[in-house]
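What follows is a set of notes on a single structure, which appears directly below.
Note that one protein chain is taken out, while the other chains of the complex remain in position.
Per-chain residue numbering starts at 1, and chain names A and B are given in the order in which the chains are listed.
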Amino acid sequence: MDLSVINPALLIASLMVASTPILLAALGELICEKSGVLNLGVEGMMITGAICGFAVAVETGSPLLGFLGAALGGAVLALLFAVLTQVLLANQVASGLALTLFGLGISALIGQGYRGVKPPPTGRIDLGPLSDIPVLGRVLFSHDWVVYFGLALVVAIWAFLKFSRAGLVLRAVGESAEAAHALGYKVVRIRIAAILFGGACSGLGGAYLSLIRVPQWTDGMTAGAGWIALAIVVFGSWRPGRVLVGAYLFGGLTVLQLNLQAAQLPVPVEVLSMSPFVLTIVVLVIISARRRGASGAAPAMLGRIFHASS
Amino acid sequence: MIRLEKRPEPSRAWTWATPPLAVVLTMIAGGVLFAFLGKDPVIAIKTIFWDPILGEFAFYYRGQLLVKAAPLVMIAVGLALGFRAGVWNIGAEGQYIIGALCGGAVGLAFYPAEGWYIFPLMVIAGALGGWAWAMIPGLLRTKFHTNEILVSLLLVYVAEQLLAASALRWLKNPEGQGFPGSRNLAQYPAGSNPELIAGTGMHLGIVAAFIAVIFAYVLLNRHMTGFHIRLAGQAPRAARFSGVNPARLVLFCFGVSGALAGLAGLFEVAGPAGQISIDFNTGYGFTAIIVAFLGRLHPVGILLAGLLMALTYIGGEAAQSTMGLPAAAIQAFQGMLLFFLLAVDVLTNYRVRLSRGQA
Partner (left out) sequence: MTKATPLLLIEGLTKAYPGVVANKDVSFSIGAGKVHALLGENGAGKSTLVKTIYGLVRPDAGSMRLHGEPYAPADPNAARAAGVAMVFQHFSLFDALDVAENIALGMQDPPPRSTLAAKIREVSQTYGLPLDPGRTVGDLSAGERQRVEIIRCLLQAPKLLIMDEPTSVLTPQEVEILFRTLRKLASEGTAILYISHKLEEIRGLCDSATVLRLGEVVDTCTPSEVSARDLAEMMVGQTLITPTRVGGTDGAVVLEVTGLSLPASTNFGTSLKEIGFQVRAGEVLGIGGVAGNGQDELLAVLSGETVTDADTVRMNSQPIGAMGPVERRRLGVLAAPEERLGHAAAPDLSLTENAMLTGAQRRGLTRNGFLNWTKARAFATEIIEAFDVRTPGPGHVARSLSGGNLQKFVIGREILQDPQVLVVNQPTWGVDASAAAAIRQALLDLATKGAAIIVISQDLDELMEISDTFAALNEGRLSSPRPAAGLSVEDIGLMLGGAHDLEVGHGAA
């Protein structure tokens, strides 16, 4: 065992990279859940985004177009979910699962021709002198644009929910669809928009995995990241800031366990590999136990079907 | 404009008609998908749905049908009990793995002893393993209100790592020349789940699946516990008013579905699979979710749905080898089936009306 190979600065820098996919997906799901819709298909939308982004980037040679394609792919899959749950009033849990199962299949299908291909690289943003600051520059100011986009999205969503009228309406719809309907708000349209936004974000998160983090395409490469993102929304009590903390905690854990594997800790690799999942469960338990009851900060209508009778 | 109007009562006709309708729609959409992949859609659909039952090599496939359907039905019956009660165990894949590991480990521990008692002990260990793994999300929900969907699902990834560690380390065949995987249980008579009638594929797991269907049918229709399950799912407050203890019901549903998934894993590892290997699990635990819904959460419906889903597996494999249809296409096809099922389900509870679009 040789723990000296672990470099703290590098650890933090790679933590920011490792947490970005989950952060993006969790932020999308946060908006979706704020509108009262529980979309368990995050894993499916992420993996679809991962392959759509990968395919578009490889075909066009442009990572940026790839990310756009990923957002579109995720949103298209989310549209299926939106039609099922908002128009055809299907059960949200079952529809979300269907989305995940379908997404895993369809992505593998699209991805057949892309195994072993290298995607075009996404460059780091040159922040000039900032990137040259010793240690700090390397840790904070030498990442690709998506990392900063994720952080900006945290702030944007926070401000949107707290200050904007649209954010207030979104929260209202998630609190009581009946009351919002009675006041004349278009509950179904608002929810569909939130679902699509969630899908696009998940797609971006997936593409970050396939285009930057890994970067290549393998079947089922999200490997549970979508479910972790769902857990992080709960962990974050439906607040963007706390979701960021959750994503960074999880990202840190992933990076640390990879580093420990590299340091040849005398523990089976499998135990290290499962540790992020086990710790996520532990955190979920602590959060729910402390909150005494499932209610807590969750939007009151979460997962419930709304059908305007008049 | 199309409007949905809630029916005063769910339509009985549509309750039964929606699953076949979903299957037909999936065949059409699947055909389009296959055409996109450059395959003849009619031949593809025929290869998947027709040939395994009535084609030239049907004698071989028919047995395989039961072999594939048995674990699906067994798991789905358990899941359906929970889904009916509003208890979402979606980690059956993990419980299936742990059941196989526990049952398999017991068998391997006795190796090379002979005795009639070894296989029954393995069965018990398999059921207990699945049960215990399912109890984790069950207890966490009842004690701490932790979301059971996330916990049960996350535990699948943990179980997969345990499977890998077992196949590569703890239960690795000491005489396997370094290859991953345990000893082959199929070659260890006291610990194997052999074919009951040679050449048919029929094994004890299939018998167990039938028993599970009957058990669930009686439970749901004739027993208080089954009544409570239906009540809790439809109207949780009414269930509590009636005297249902919600925590006990959650644990019951998790326990039964976990034990059934564990059993399915054990019968698989000791029979068709033969050994604990790193890729032992093939997603039965997830496909069973589709089976449960396709069977309308009804035990008999699940039996039929399990057979149909097994057909897509076998037919899919056939289409893979004869037409070069990618395996992923079948997976997408199965996902599509669940989509269409959920979509047409609206007809059961709502009437579709065309309303005059007046301003």
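In the analysis below, contacts are C-beta pairs under 8 Å (C-beta built on N, C-alpha and C of every residue); 3 or more make two chains touch, one makes a residue touch a chain.
Keep in mind the model is a prediction, meaning the values are calculated, not measured.
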Displayed chains contacted by the hidden chain, counting the whole assembly: A, B
Sole residue of A:172, A:196 or A:285 that reaches the chain not shown, by the stated touch rule: A:172
Absent-chain interface as seen on chain A, which is shown: 165, 168-169, 171-172, 175-176, 178-180, 182-185, 293, 295, 299-300, 310
Hidden partner interface residues of chain B, rising order: 5, 8-10, 222-225, 227, 230-231, 234-235, 237-243, 245, 358-359
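In this section, only the chains that are shown with their structure count from here on.
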Distance from chain B to chain A - Cα centre to Cα centre, in angstrom: 28
Chain A residues within the chain B interface of the complex: 40, 80, 83-84, 88-91, 93-95, 97-98, 101-109, 111-112, 219, 223-224, 227-228, 230-231, 234, 268, 270-271, 273-274, 277-278, 280-281, 284-285, 288-289, 291-294, 307, 309
Chain B residues touching chain A - in the complex, by the definition given at the top: 4, 6, 37, 83, 88, 90, 140, 143-147, 149-151, 153-155, 157-158, 161-162, 164-165, 168-169, 286-287, 289-290, 293, 326-336, 338-339, 342-343, 345-346, 349-350
